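Written out below as structure tokens is the structure these notes cover.
With one protein chain removed, the remaining protein chains of the complex are shown where they sit.
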Amino acid sequence: MTRLRLYFLTPAALSLTLLFLAPLAIVLVYSLMNRGVWGGVELPYTVENYRRLLDPIYLGILLRSFLMAGAATLACLLLGFPLALFIARAGKRQSLYLHLVIVPFWTSFLVRTYAWMFLLRDTGLVNTALLALGFIREPLPLLYNSFAVLVGLVYGYLPFMVLPLYATLAKIDRSLLEAAADLGARPWQSLRRVIVPLAAPGIRAGAVLVFIPCLGAYLTPDLLGGSKTIMIGNVIQNQFTSSRDWPFGSAVSLAVMAVVMALLLGWLRREKERLL
Amino acid sequence: MVPVLELRGLSKRYPGHTAVDGISLSIPRGAFYSLLGPSGCGKTTTLRLIAGLEAPDSGEIYLNGESISHLRPYERNVNTVFQNYALFPHLTVEGNIGFGLRHKRSDDIGRRVRETLQLVQLEGKENRYPSELSGGERQRAALARSLVLEPAVLLLDEPLAALDQKLRKQMRAELKSLQRRVDITFLFVTHDQEEALSLSDCIAVMNQGRIEQIGAPQEVYLRPRTRFVAGFLGAVNWINGAGVRPETTHISRVIPEGDVRVCPATVESSVFLGNCFHVEARLATGIPVIAEVPRHDDTYESGESVHVWWRTSDELTFEHESE
Partner (left out) sequence: MKRLLALYAVIAYAFLHLPLLILTVFSFNASRFTVWEGFSLDWYAAAVRDPQLVEAAFNSLVIAVVATVISTVIGTLCAYGLWKRGSRWFSGTLYLSLVTPEIVMGISLLAFYQWLFRFFGARLGMHTVIGAHVAFSIAFVVVVVIARLRTFDATLEEAAMDLGATEWQAFRSVTLPALAPAVGASALLAFTLSFDDYVITSLVAGVDSETLPMVIYAMARRGANPVVNAVSAFIVLGLTVLILAAEKLRET
């Protein structure tokens, strides 16, 4: 039995090592080297790249990324919870309503981000409509700001919040709510004191699943944000393309990975149910 | 004659408990042999060790005199009827029965499948899927799937447990006659003592990974070697250290004569069970006793003072006391 298992795991072990772990290891090595004259990397080893992370400019961007990811997570929770509750209570239609969340989520992230550009830009649908209706004379600056980025992130990752929330809410025994009502709890009270505590694992899972990709977001701030709203993902991309400072870009990447891994480990340690 | 299957000092340990604890037994060719015991006594693990689905920690398994302990499940000439039947849901009855033959590259698969279908009376159902069969049909399909390979020993893991009461009794009779016809050694695992008693040529009673007693049904029932065996195979009244079965416990209003023991008692209840009465009485010493009283005997009212008696020859005695 063990031999077949070994054969079966080998291709995955090889490809994950070669195409995922080895690249991360290279990034680790690069982050400890100097920037080369022509954009490559050079010896000697140094920790200067990590020290640069504390530069107020980058610290500011790091802080903004955290705030943005936090805000997006909170918004997803507030928007997603009632939706998940609605789906969990939909009886026979649960599957249909769930699919209405899943399907747009799986269609191209790029196209979904582009859809908001189409809506929000100066010549976009919202401004055109408001101009035509005479509400405004000048197009509103809806795009290329923090708000647009936030909208894009929430739009992009809301399903990551709804799905785990739904999974825990659907498991809550209805008789618990009836018991709460029987004991004199008003709907709002039973929501606060029964449903929310029982949904805590779903809230945690959703929060982790939304926060992590938002923290490392690149495409959303790139397309919907402006020069003042760049996030940590854009810094990384920039170091590897136009700035050609791979060592610093590597250091930033690993800083992000450290946060991601800490969140993942903290979450895995708590949860019993596993995907893998 | 060499036994068809022999276990020598077989053990299987799991973290925290020993499932099978050094058991040895030998099964004669053509026998209907039962492993009887409560759930968790290690009987299913023993079966899985023989099938090769688990590896023993120590001990040897011999099939026709040759050790098979090192062989993979597909290299052993034994087959298993699983408790839940484990019929392949994506194959028809015919596909399920032919599965083993195809893997063993036998010739004449079609004919052998047809013959086996006939043997278990599933003709006409060959193109059905397991989900389209009744419980009894599934059980027969599972039997046929293993029998068609003509194994040296057929291992049956509680094959009747999933059936309802009535069907179980009917299948019990069929199983017995089937075994006689195919002349294959059956090793039958069950926790149902009635099943084991009625079907087997020989019973091995297991408890906590060990064999408590091996013997013919009558022997283990009438002459249990331990209190566990006595209690597991049937009801026992324990009176002052002696064990007496309810059917050999008698009640009468007068003191009987002969080589008997007598105790004064009070009737507590009398329940009519169709073929007999179950009379519950309490001895003067406070011990509760159940007696099976034939229908045509006297009837007893609760509260009545009576004598409970039994023949000393009916007392169960234990040479090897386990408690």
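By letter and in written order, the chains are A and B; residue numbering begins at 1 in each of them.
By our rule, a residue touches a chain if its C-beta (ideal position, glycine included) is under 8 Å from a C-beta of that chain, and two chains touch if they have at least 3 such contacts.
Given the structure is predicted, the values throughout are model-derived calculations rather than measurements.
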item	value
Hidden-chain contact residue, picked from the options A:72, A:199, A:215 or A:230	A:215
Chain not shown: contacting residue from B:73, B:136, B:215 or B:243	B:73
Residue touching the undisplayed chain, where the options are A:67, A:100, A:136 or A:176	A:100
Residue numbers in chain B that touch the chain omitted from display	51-53, 72-74, 79-80, 82, 84, 86-90, 99-100, 103-104, 145-146, 149
Residues from chain A at the interface with the omitted partner, ascending	1-9, 11-13, 15-16, 19-24, 26-27, 30, 79, 82-83, 85-87, 89, 95, 97, 99-104, 106-112, 114-119, 121, 123-125, 128, 132, 155, 158-159, 187, 212-213, 215-219, 223, 233, 236-237, 240, 246, 249-250, 253, 256-257, 260-261, 264, 268, 274-276
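Everything below uses one rule, namely that only the chains that are shown with their structure count from here on.
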item	value
Centre-to-centre distance between chain B and chain A (centres being mean Cα positions), rounded to whole Å	59
